[in-house]
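Chains shown are a subset, placed as in the full complex.
Chain nomenclature is as follows: A and B, assigned in order of appearance, with residue numbering initiated at 1 for each chain independently.
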Amino acid sequence: MYVILDLCLVPMGVGVSVSKYVVACHEVLKKAKLKTELHAYGTNIEGEWDDVMAAVKKCHEKVHEMGAPRITTTVKMGTRTDRSQTIQDKIESVLQKQSE
Amino acid sequence: MYVILDLCLVPMGVGVSVSKYVVACHEVLKKAKLKTELHAYGTNIEGEWDDVMAAVKKCHEKVHEMGAPRITTTVKMGTRTDRSQTIQDKIESVLQKQSE
């Protein structure tokens, strides 16, 4: 089952700056060979459900290893059976309608 | 890794009523022997990460089987290494402070 997932992982108990943790998560996602798109409030990820979820779990493990005692994560995720759709398809369907 | 997760699964393309899909998801969670608490905008779930994620995947599969061509899900999830904490602990820590 293919999923498009938006990941926003917030470490707690380690101050206000989170960028180094986001960078560490991107390394995990890269190693998992997942397609990702960074934005200002999270990272879009696409791939097979099990691969994506395994990578999200590794992100939690990695950020705990880096010293964060607590993590709160918000995820939005979409699956569909009517057609296949990528991150790029979703953006293009909006951009194309905007240009009509 | 123990996780407390808040699941809000929204079927798309099947009208405005979602309660029968929420009921179907609760049957999946019950079969998975996971502890759950229903609220007005989702269901709190706690358990081992792999068990909880496998159940969330089954919820998506079940709701697609019921005829929903598309699903968008919002999840909040927390893990921590400093102490163990249940759904009940989280609620009690607030109620107790309210009574102080």
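Simple rule for what comes next: contacts are C-beta pairs under 8 Å (C-beta built on N, C-alpha and C of every residue); 3 or more make two chains touch, one makes a residue touch a chain.
Predicted, not measured: the structure shown is a model, and the values here were computed from it.
Taken as a whole, the complex in this structure file is built from 4 copies of one protein sequence, with 2 shown in place.
We take it that only the chains that are shown with their structure count from here on.
Within the complex formed with chain B, the residues of chain A that make contact are 1, 13, 49-50, 53, 57, 60-61, 64, 69-82.
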